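Missing here is one protein chain; the remaining ones are kept as they sit in the complex.
Take a look at chain A:
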């Protein structure tokens, strides 16, 4: 590739060209200003030639033809080093303007799109201009000769008085650039005299006269006449306006070049062509040849070189200023530099290079670092233009760059220009990675320029092969930060936004948070709050950040939201996190629960308990048609009852370490009326948009009264997880679907979470999973007509009881609805602990009701045994629970064994009104009991030494309670065949009449067998306990009544105890059961009387048993 056609080549051919200084009188400017152009501007479009075709002969004898050529025209006042501050201001203004043009709302480009497009498409177009302007800030430096004017164009108007004198005065004023006055360049430069005639001022006859006068004074070749403003028809819009680039400088109503017709243009064109080909180029040729001779004479050849070296060594102790020694135009060093630059401009690169090389060593030896760097820079560019030795070109550029930097801040601009050329050089050779590094090195104290360089660096990383996307993103972010520092927020946002696509989906939390947080912040500054909130939302759930950062993020976010004054609705708000897998739905169809605890019990447990009392399903169906439709519908969805709440438990987790407040947590539900509308039941939310619509719809019809929702407020502490209990209560029949949950964060942002869509995602990710189906169906309900529902509880169930404690409790069943229920049945999971009493027990006094009546009434024994056999208690058939009248029913609680006991009770009932959707329901109750040990009881039976049918019974009792004192009341033997009696008077056995905590006691009794017929007794003992014999152990004088162990509930509990203890050993007709009844001496709560009964079953002679539980039967240590 021809170096001249590369971007850098074009740039060099544009920038390193001969400068022509223009000196004009005010009247000339006045004439050209009619066109809204300065005189230089008027000529400039015609200074660039693509096909000038001038033969050039420089140092060598071989001429070559120059095709492209360009002159740079400057008025004398502009030929000076630009003011750095002004230039910076201009650049800043320019960058701000470029930022305003950016589209802040469009989506940032995707990375794949960026990779597919070319350099010019992805980079903002103003980079080129910015770079050019930066390069120009260091023009007209005295250490470089290519900016020194080659020629001077003196322009006088024909209206000027004494034009000849004006010409002379123009050059002799002290307004000439410092370059000429300081001696940095030769003031004897090529002069060209131009007379300008404004055709609007009359015919050019007078001008022609002046021209002849000029020619006689300055020489005929050097003088020319230019007629302008020939257009007589007033302002016209010229076609193909060559001055179009200057249009932006004037107001749009004014037209640039309006008085210049085609003849004027041609005249200017000819003038410039003439000036270039006939004057400037030959002059430069001539100068090159002259200087070359000079250089050859003084510097070429072995002798000159030695001399030069010697002479320079001698100067070593010269001042070590950063600029090095001063070189005037007449010094040989300056002449070599001029020779090199002229040769470069006439594109004799070989000649230029040899001279640059020569002068480079001189400057180095002189420690003239700035000049040395300048020459190195030119050497690099010459190597590039020669398209040889890439390495050397780069080395020279780097050397120049480093040398400029070494000099200090004064040469920073030079370093920048050098760097920009270097970058272009690397880019031309596709070394984008290296180019990016150079851009990075260009960053200086000036943050705005650094920002632009960093942004350009990032694009270099993107364009490198393979693309370095991470570096691209990183440098965009760096650049954005610097833009922000200079208050170029729009640029900052642009760079950050471009980086978002790079950092999308990465797991580097700090990076993501930083990017989104900054964009959010900056959008907020610009007042684009919607976008700000969108980005801020991304950083809210930043659990990996330190606490202070989390606070900052949340505070800023809430500030932005409050500033908008709007309530944002955000789908899948990450604060707090909703744990979908924790979703638990409790609803009541025919199964109802008395307490939340009952709802948590495994369904299988309830099912096994209810097995006996629930009618088989086939009973419900009336005919096959009904069966089909019903079963299908019921299989698809759950059933719930209008007016009854569906409870949903969901876990909310605060990912942050700071507390957040959440208010108004409620479910999002949809209730379509008419459950037979099949289509509505199949509607599924396809995506989040649908979900959002649903939400808005719901909000609009907020007066919807088909269901009510509960609202919960939660304050979540740092990293806290809370289960939120929500309910929805449908009020009418239909199809209810729970679709999601909504909440309000810090009372400003509404968050939603959709149960279903999350669900779908999981399904997609994990493939097919059976459980999915059931879970999604969990949220769909068929609402049926409101039904009576029993509420029930057992009054004051103690949490902690002593083993053996017998209490009478009351079961209360209430019906809130207006419809009655009937056919009540009840089943208890542990009849050993809980026994259903008799209605008549309810009002009698406890424990007096258990006392042995004088006229014994054994009927209840038969009653209880019949109900016991089925394990199901049937309430009397006429029991009907109506609204407002609760049913009270006594139940007996007896703590059989110590331990943690779960009692499950289920109550079955049927609707009195069969027409309602459901025939029966069950009420499930659950209670937990803690039973602690009380009395440890054991018996030893040994034959009486004197009589065959008498036995000695030794009873050992230990009080295992921690503080309770117990008074032993009575010992009973169960069964008619045994009779128990005291061996000693009671007072000798219980001197204190009570057992203190930890006290133990032994006493003896006499047991007498009064068995008559073995067969008949056997039968009785297995079927039911018959009347036994009792021994009162209380104080003799008190004469307390004894309790009847053969009646309910003691007999019932004894029955279960026997059954239970029977497991371990077979029934033996010779075994005897004992019941020890005691009472607490000081009852904890005086209102409720306590009674303790301890049962020892199957006690017998000659049998060894290990004690396993308190109050169970103990066999004696055998006496044999």
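Just a few scattered comments:
Here is the rule we go by: a residue touches a chain if its C-beta (ideal position, glycine included) is under 8 Å from a C-beta of that chain, and two chains touch if they have at least 3 such contacts; residues count from 1.
Here, contacts and distances are computed from a predicted model.
For the omitted chain of this complex, the UniProt record lists the protein as "Trafficking protein particle complex subunit 2", which is one of "Phospholipid/glycerol acyltransferase domain-containing protein", "Exosome complex exonuclease RRP44", "Trafficking protein particle complex subunit 2" or "Alkyl transferase". Annotation: of A:326, A:469, A:712 or A:820, A:469 touches the absent chain (contact as defined above). Across A:48, A:241, A:514 or A:657, the residue that sits in touch with the chain not pictured is A:514.
Of the residues in chain A, those that touch the hidden partner chain are 461, 466, 468-471, 473-475, 477, 506-511, 513-514.
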